[in-house]
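First up is the structure itself, then whatever we jot down about it.
A single protein chain has been removed from this complex, and every other one stays in its place.
Right, chain A next:
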């Protein structure tokens, strides 16, 4: 049920932002010819402002009963309305027990991503938003605890071994490919969503475990997908 609610909210957010882009107000739809657009682009200033945003899909999923809470603040600059260097600072945490086998995993830590977006529609500033592609390098340094029921020897009888490991340190780094849209909703306020394909580059494992959840990356695997939804404010400088 929670997954259905979460999926419905994701659908609403994705479609609402997409529809704003697909059906812009008439004042936004002033088209100019290509030559004029190129001339305008060349004449445009190099630095065109910065923006700050917050990712809310991770918080939403957690409030709806998800096991993982993750959110981030993003800082982005706009260079020639084409290149958008981006810094994302976030925090991810989980403290979860699997009801089926009583395994417990706990971690919480900040994470960082740095990279750049590329505005595919940089020649069309009259649109209410834009489609972008981007790359990120992400990293997180974290400690995690894992515990579970005592292990009982299945072959030779009664010997039991406790299973509890705390404070294990790990570091992970990964690359992300990003595709998303950003649309204006009111004056300096924007919203947007992005699909991220994450490719793990490195992770520190322990003799007794591999991290199950990596803050900023998600569940530990060689790759993963996820969806982010941002509320963004364009700074007045």
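Rule of thumb we're sticking to: a residue touches a chain if its C-beta (ideal position, glycine included) is under 8 Å from a C-beta of that chain, and two chains touch if they have at least 3 such contacts; residues count from 1.
Convention: contacts and distances are computed from a predicted model.
Peer 1: As a check of understanding, state which of "Lipoprotein", "Multicomponent Na+:H+ antiporter subunit B", "ABC transporter permease" or "Cell division ATP-binding protein FtsE" is the UniProt name of the chain not shown.
Peer 2: This omitted chain is identified in its UniProt record as "Lipoprotein".
Peer 1: Would you indicate which residue among A:105, A:122 or A:142 is in contact with the undisplayed chain?
Peer 2: Touches the omitted chain: A:105.
Peer 1: Provide the residue numbers of chain A that touch the chain removed from this figure.
Peer 2: Residues touching the hidden chain, for chain A, are 6-7, 10-11, 14-15, 18, 21-22, 96, 98, 100-101, 103, 105, 131, 146, 148, 151-161, 163, 165, 179-181, 193, 195, 207-210, 212, 219, 221, 225-227.
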